[in-house]
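A single protein chain has been removed from this complex, and every other one stays in its place.
To keep things simple, chains are lettered A and B as they appear, and every chain counts its residues starting from 1.
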Amino acid sequence: MVFHYISPRAKIGKNVKIGANVIILGPSEIGDNTIIDSNVIIGYPIKANLIKIRETTKDYLEFLDLMSSGAKIGKNAIIRSGTVIYENTEIGDNLETGHNVLIREKTKIGENVKIGTGTIIDGRTEIGDNVNIQSNVYIPLLTKIGNNVFIGPGAIFLNDKYPPSKRLIGVTVEDDAVIGGGAVILPGVKIGKEAVIGAGCVVTKNVPESTVVVGNPARCICSRSDYEKRKKLYEEQRYD
Amino acid sequence: MVFHYISPRAKIGKNVKIGANVIILGPSEIGDNTIIDSNVIIGYPIKANLIKIRETTKDYLEFLDLMSSGAKIGKNAIIRSGTVIYENTEIGDNLETGHNVLIREKTKIGENVKIGTGTIIDGRTEIGDNVNIQSNVYIPLLTKIGNNVFIGPGAIFLNDKYPPSKRLIGVTVEDDAVIGGGAVILPGVKIGKEAVIGAGCVVTKNVPESTVVVGNPARCICSRSDYEKRKKLYEEQRYD
Partner (left out) sequence: MVFHYISPRAKIGKNVKIGANVIILGPSEIGDNTIIDSNVIIGYPIKANLIKIRETTKDYLEFLDLMSSGAKIGKNAIIRSGTVIYENTEIGDNLETGHNVLIREKTKIGENVKIGTGTIIDGRTEIGDNVNIQSNVYIPLLTKIGNNVFIGPGAIFLNDKYPPSKRLIGVTVEDDAVIGGGAVILPGVKIGKEAVIGAGCVVTKNVPESTVVVGNPARCICSRSDYEKRKKLYEEQRYD
């Protein structure tokens, strides 16, 4: 009744729970207590491997399975419906995704990372621990994101200064930075440790650590410590 | 052949049509003449309920079904492929969604509401009647949207003034307002009745009723009545 395709090469941990229409390809490793919700695909092959299906008469999923190098996902993950995770990704414990998330090949993701619905993480990206990425965020090839970073909904990171070019350069976001919703971060920009990027900003140049920037183009308005003071008052409802 | 999971507790109205790979969980109520297209999930459990799957050896969908409080959807809805509607949502008659829409828990939606492809409505949101939400819009927790509101494609609403904070405050959009495509609306902003937000705006403070704002940060350029005069001339093709 319920359809699954689970590779005979996959290593499925203890107490892994699997929804309907799930596809797990290649020698994927799924940590204990992980929940893989309906319509999820894990270990999706890169293009060079996918197109080899044209040269075979084998069954579609069995052949993709053979082609896939698998994905490695830690313990206690929650991977919600419609999410696709490519082969050669390595993801730490306690991943939580929304629905329809895409994580492409050669991406490394630390522990305790949340990735919101509709967010796209293209390949060769590095993401640290305790990172919270909200919904509909776009993160291209070569982006580097440190630990404890917060990325608001709809933020767009770029990697091509002169599109379409042959030399891509990713954005670097250092530890403890905050990126506001709807911000656009230009290629090669370095967001310093503890920096805060305001909502809807266009960030055209490096942001020094512990500074808060807003506007288009983004300019500094205060320090992170000022921001934290206001935040504290606001959270205590002593200030609107 | 075709797979469905339809909860034995669900109340399915007359002449409801159901596509392939549809999952309906919990005591969901589906109004008459509703079309539930392929790959749709209705009554999806919140995290606290989803993760209880780890504590059981029951079948995945049967257990999610037991955990779900169901969703309530009115008559004559069209719910297109890939859409996910959480438990404890209440939606009036004549809903129409595009593909891959997400509507999260405790959301209340009135009658005659359209929600475009890829749009995400996070939980505890209130949406009135006759609201038209275009594609790829992001609406977070605690947003309140009145009646007859139009929201253009890719608009982003926010709810956290000092992310990531403990005190969230939603945007309020009053009746008859228009939000242009790609606009970013900051947390706690109140968009007055009949106000118009231009495309690509960043709205940082309250917008008085019947005013039209554009730019980053958004500033007033004219009244709604001026806008309606120009609109009428434009629709009559007497003005470009």
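In this section, a residue touches a chain if its C-beta (ideal position, glycine included) is under 8 Å from a C-beta of that chain, and two chains touch if they have at least 3 such contacts.
This structure is a prediction, so every number in the text was calculated from the model and none was measured.
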item: Contacting the left-out chain in the complete assembly, out of B:P27, B:P153 or B:P208; value: B:P153
item: Listed residues B:S7, B:N39, B:N88 or B:N112, member touching the removed chain; value: B:N39
item: Interface residues of chain B (partner: the chain not displayed); value: 1-3, 15, 17-21, 33, 35, 38-39, 78, 81-82, 98-100, 117-118, 132, 135-136, 150, 152-154, 178, 180-182, 199-200, 215-216, 227, 230-231, 234-235, 237, 240
item: Residue ranges of chain A at the interface with the undisplayed chain; value: 3, 5, 21, 23, 39, 41, 44, 47, 50-51, 53-54, 60-61, 64, 82, 84, 100, 102, 118, 120, 122, 136, 138, 140, 154, 156, 158, 160-167, 184, 186, 188, 202, 216-217
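Criterion: only the chains that are shown with their structure count from here on.
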item: Centroid distance [mean C-alpha coordinates] between chain B and chain A, Å; value: 24
